[in-house]
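Below is one structure, written out as structure tokens; comments come after it.
Complex shown without one protein chain; remaining protein chains in place.
Up next, subunit A:
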Amino acid sequence: MKIFSESHKTVFVVDHCPYMAESCRQHVEFDMLVKNRTQGIIPLAPISKSLWTCSVESSMEYCRIMYDIFPFKKLVNFIVSDSGAHILNSWTQEDQNLQELMAALAAVGPPNPRADPECCSILHGLVAAVETLCKITEYQHEARTMLMENAERVGNRGRIICITNAKSDSHVRMLEDCVQETIHEHNKLAANSDHLMQIQKCELVLIHTYPVGEDSLVSDRFKKELSPVLTSEVHSVRAGRHLATKLNVLVQQHFDLASTTITNIPMKEEQHANTSANYDVELLHHKDAHVDFIKSGDNHIGGNSREGTFKETVTLKWCTPRTNSVELHYCTGAYRISPVDVNSRPSSCLTNFLLNGRSVLLEQPRKSGSKVISHMLSSHGGEIFLHVLSSSRSILEDPPSISEGCGGRVTDYRITDFGEFMRENRLTPFLDPRYKIDGSLEIPLERAKDQLEKHTRYWPMIISQTTIFNMQAVVPLASVIVKEALTDEDVLNCQKTIYNLVDMERKNDPLPISTVGTRGKGPKRDEQYRIMWNELETLVRAHINNSDKHQRVLECLLACRSKPPEEEERKKRGRKREDKEDKSEKSGKDYELEKPWQESERLKGLLDREKEELAEAEVIKDSPDSPEPPNKKPLVTMDEIPPVEKTKGPMSLLSLWSNRINTANSRKHQEFTGRLNSVNNKAELYQHLKEENGMETTENGKASRQ
């Protein structure tokens, strides 16, 4: 249904003239006496509704169903006509609810039977209805503003439902002529106005209602085109329940509704709480919810029509939900529903069950006995929807598993960490507009994208690519550094984390460095720390442009990890070697302690290369016969920065400056591997020859065949 079809604007014009105060002559027993109290008491006489009451409650029922199923963009304007027209509400969305209309109707009250019938007429209302159809709705306004110069493409159609008591067929014709003429006049007016719109199409539904038992003076007539703009149809309906039934049929026609009856709903009996019986509940919804039945021609439309109307309903069977587990169904449509009999006990039991958060699957009854779940009833935020589940077989059946595709053989993805990442990047609605510092409107979704960008600046996908994310000790820093802004407390926590790491290094605590892909027994402890520090630096550097506080964290990190010059490192190495001897048993790892110094250097180079892979700058072949293909990707800002040689004392301006320049340059190009691995700017060439000749040969051979 297009937005601006006739159903966008519905005007109700209800006759409020004296004769509408007449009884509909259909009695309602309201004094239902309970058996054991009836002795000697005569029940009160039944009462009957007036034509007015019947008209109003039927039109309210029409609105109820419409608002339930189309809470937006389908608007009603209610007009009451006697000696003048009383417009009870406007087209604005705030006015579109039952409470508003009920309050306005109460203010009008029932028609006064003693008023002068000569000055009362339905015509006042019909004229007002045409006038109100020319008024623009907020949706039309919005669409026109959006289209600017093409504003005339926004349609203005509407429907007038007029409930009255006409005197004769010629009286009806007079009403039609009046509407026709008024449209003509008002379209002329609207043509010269910016606030009004010409009526392109108007559907007049005249309902003549009369007391039960009387003969109708007006004959039914199907829809007829009176002019290119106006069509009209006449319904002659007895008041009381008949009028309500007619309006129920009309609301279904006007809004393309269809009916579904949920059958076999188990419900506790009111009187006997321990027994349950099966009930049926009829729901209305947009007819697209039945589109699959229509397509397949397989409609099991039951003849379950009530009160002999033509109405057809599709019967679906309730399937008692077994679990409360959340499942993602393949759903091709979801349509709001409205119970036909909203206050009946079965209806309210069903709707309350759903409103409490349970979902119900619905099954197509089939003769063959095969079970096909075709629909699901579920509530979302106090609204109940009929979900259409796809029951036809899918072309996506039996697809290849993700483990068969790219990256499918990798087994150490950081699944849990990414789960945590996803939870941190969940979305939430921000209903109140927020503004940026420059006064422009801030779009929350853009903020969400922004956050994802920040959180993924350095995010290794697999466990063996990272050290810091495998360390509990790094968490306090890693979790806050990605933030847009840091508090002083955050900075403090980061610094604490860094001190803690320094402490760990001093104590020579083991690190969770992966040995996957490395040859030999894995790197030495101090090499591990170097890797860890480099990675941590990569992470922090990726965020230094966020704020000065981020910069402070980096400064702290650089200051703390500063390494003594090479000679001292060598001395330290010797010292540490002794330490390690003590700890080697404790850590459960034995190191080849007496390896020559060169070997250690070689390892360092090897590890550095690995680290590069981790930074995703470039995949470097471990050896010429390695099967890994280079997978070149553009250099990103968080690429690894060659560790800056630090002196112990306070930094000179020159070193600060050159660090800065180096940092900036290093973002622009990929550092040569040789230079990265160099010792005192001297790189050893053809290292692999040495390896192949040396003790590593066999291991190398093994590795390449893996």
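Just so we're on the same page, a residue touches a chain if its C-beta (ideal position, glycine included) is under 8 Å from a C-beta of that chain, and two chains touch if they have at least 3 such contacts; residues count from 1.
In the analysis below, contacts and distances are computed from a predicted model.
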item	value
Per UniProt, the name of the complex member that is left out, chosen from "von Willebrand factor A domain-containing protein 9", "Alkylglycerone-phosphate synthase", "Parkin coregulated" or "Carboxypeptidase O"	"von Willebrand factor A domain-containing protein 9"
Touch criterion as defined above, residue of A:74, A:159 or A:387 at the omitted chain	A:387
Residue in contact with the excluded chain [from A:424, A:503 or A:548]	A:424
Option from A:92, A:170 or A:456 whose C-beta touches the chain left out	A:456
Touch with the omitted chain, as defined above, among A:322, A:409 or A:507	A:409
